[in-house]
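Shown here: the complex without one of its protein chains, the others still in place.
Take a look at chain A:
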Amino acid sequence: MVDFTLWDIVRNLLLAARWTVVLSLIAFVGGGLVGLLLLIARIARLPGAERFVAGYVQVFQGTPLLMQLFLAYFGIGLFGINVSPWVSVTLALTLYTSAFLTEIWRGCVAAIPKGQWEAAQSLAMNFGEQLQHVIFPQALRIAIPPTVGFLVQVIKGTALASVVGFVELTRAGNMISNVTYAPFTVFACVALMYFVLCYPISLYAKFLERKTR
């Protein structure tokens, strides 16, 4: 029987926490970019965009992330295409995050009074200028709290990536507790690490909110 010190536990959890960070970044960047593109397509009233994005949002908000990860990994494999866990996780997290973000941001843009669009239009600004200089700066301020609230959820949601073989924080905690027989210590450490990841983001959001007021 090997003895595990607290440092052994923490060290191994920290190594696994790197994957949680990487997976979260993938979700933030991929989901943010795709979410923004979908948002612009929608408010620009591109033909068919409204219905497509509404359907997209329904599908990815209405199904569990776990299923999306499964399908992205094993489902694509059924068509004879061999996807690496990286590709499937990137795909699933991007789809999932973008569906939520685009819907959150659409509400923020809709909250900007119509008169702001009309003033910008009557000053001869084109659509891009209206968005960049008038609408988005105002929408951004109201978007910060719900966006951060959701991103913190995503950080915790990355735990589900363990189903396709990622040993991230939660999965590592499981494995370590199985060999140390100290589940309370291990999972207390796991919870602490999630908190350490999430709390600065909430703090930063508060700071941003104050700065943009």
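Here, a contact is a pair of C-beta atoms (placed from the backbone, for glycine too) under 8 Å apart; a residue touches a chain by one contact, two chains touch by 3 or more; residues count from 1.
Note that in this section contacts and distances are computed from a predicted model.
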item: Record-based protein name (UniProt) of the chain missing from this complex, from "Heme lyase CcmF/NrfE family subunit", "Lipoprotein", "ABC transporter ATP-binding protein" or "HTH arsR-type domain-containing protein"; value: "ABC transporter ATP-binding protein"
item: Selected residue (touches chain absent from view) among A:L15, A:A119 or A:V179; value: A:A119
item: Contact partner of the left-out chain, one of A:V53, A:L69, A:V134 or A:A205; value: A:V134
item: Footprint left on chain A by the chain that the document does not show; value: 113, 115-116, 118-127, 129, 133-134, 137-138, 141, 212
